[in-house]
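Only a single protein chain was left out; the remaining protein chains are all shown in position.
Moving on to chain A:
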Amino acid sequence: MDTALSVQGLRVWRGRSEIVRSVDLTIPSGQVVALLGANGAGKTTLIEGMLGLLPMKADKLDLFGQDVRGSQPWEMVRNGLVVVPQDRYLFTDMSVQENLELASKRSGRSQEQVFELDALYDLFPRLAERKGQFAGTLSGGERSMLAIARGLALQPKVLVLDEPSLGLAPIVVDLIMSTIERIAHSGLPILLVEQNVHQTLAMASWGYVIESGAVTASDSSEALLRSDAILSGYFAVDVESVEGGS
C-alpha cells in the first residue's frame, strides 16, 4: 500500500528537553489516522517537529517516498504537508475571503486545485456567510472552520489537523467532525489529533496513542476502541488494578 507520510525514530526537542522520543508513525494514502493522547502527551510537539518548527532528529521522514528531513517548514508546506494548528493562527485583520485567497495563491499555479474557493465554501457554508468579515471577529467554531479551510486552500497532499474541535460546543464539534469526514472521503490522507476519542476513531482506520512523548499503543481503530490503551493513555490508570479492585 502507498504511504503518504512515514516517520521512524522521530525525536523532537522543546528548548533543552526532549519531548518526543523515538516515535514511529505511518499515514497510508487516502486514510484517516488518529493520534490520541492526554494534554501534555506531546501531540503538538510531535507535529511541530515533523513540520520542522522545532529541532528534531529522525531515522526516516518520508513524504510520498521522498526524504524531507531537514526541510524548512515552508518547504514542507510547499511539498504538501499542511498542518492546521491547534491555535489556528488566522490572519485576524484580513477577511475570511482574504485568508483563503492568500492560501490558495500560495499553493502555486502548477498544482491542480482540488479545493477551489467555491468548493471550500460548499464545505463550510458558515464561512460563505462570513466572507467579508474580519477573521478576528469569528466565533471559536468559525475560526476552526476557517483554519481547516485555509489549510485545504493550500492544496495539501497530507493534512494534519491538530485538535480542530478544541474548546468548542458539542453541536459545533459534531459539525466539524462530520465535515472532516467529508474531506476524508475526497481521498486526502489525514492525521487527526483529537481528544474526542470515539468520533475520531469512528472515522480513522488506524490509531496511535501517545503518552509522555512515546507511542504506547498502535492498532486498528476497532481494536483500540476495545483495548485498555485509551483508558490508560488518558487517565494514566493501571487498568488491571482497577478491575482487580472492583
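Here is the rule we go by: a residue touches a chain if its C-beta (ideal position, glycine included) is under 8 Å from a C-beta of that chain, and two chains touch if they have at least 3 such contacts; residues count from 1.
One rule holds in what follows: contacts and distances are computed from a predicted model.
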Item to check | Chain excluded from display, named as in UniProt, from "VWFA domain-containing protein", "Na(+)-translocating NADH-quinone reductase subunit B", "N-methylglutamate dehydrogenase subunit A" or "Amino acid/amide ABC transporter membrane protein 1 (HAAT family)" | outcome: "Amino acid/amide ABC transporter membrane protein 1 (HAAT family)"
Checklist entry - Which residue among A:5, A:63 or A:154 touches the omitted chain? => result A:154
Checklist outcome for this item: Per the whole complex, from A:9, A:136, A:167 or A:187 the residue touching the absent chain is A:136
Next on the checklist: Looking at the full complex, which residue from A:2, A:87 or A:129 touches the chain that isn't shown here?
Outcome noted: A:87
Next on the checklist: Residue by residue, what part of chain A touches the chain that was omitted?
Outcome noted: 53, 72-74, 77-78, 82-85, 87-94, 98, 101-103, 105-106, 133-134, 136-137, 150-151, 154
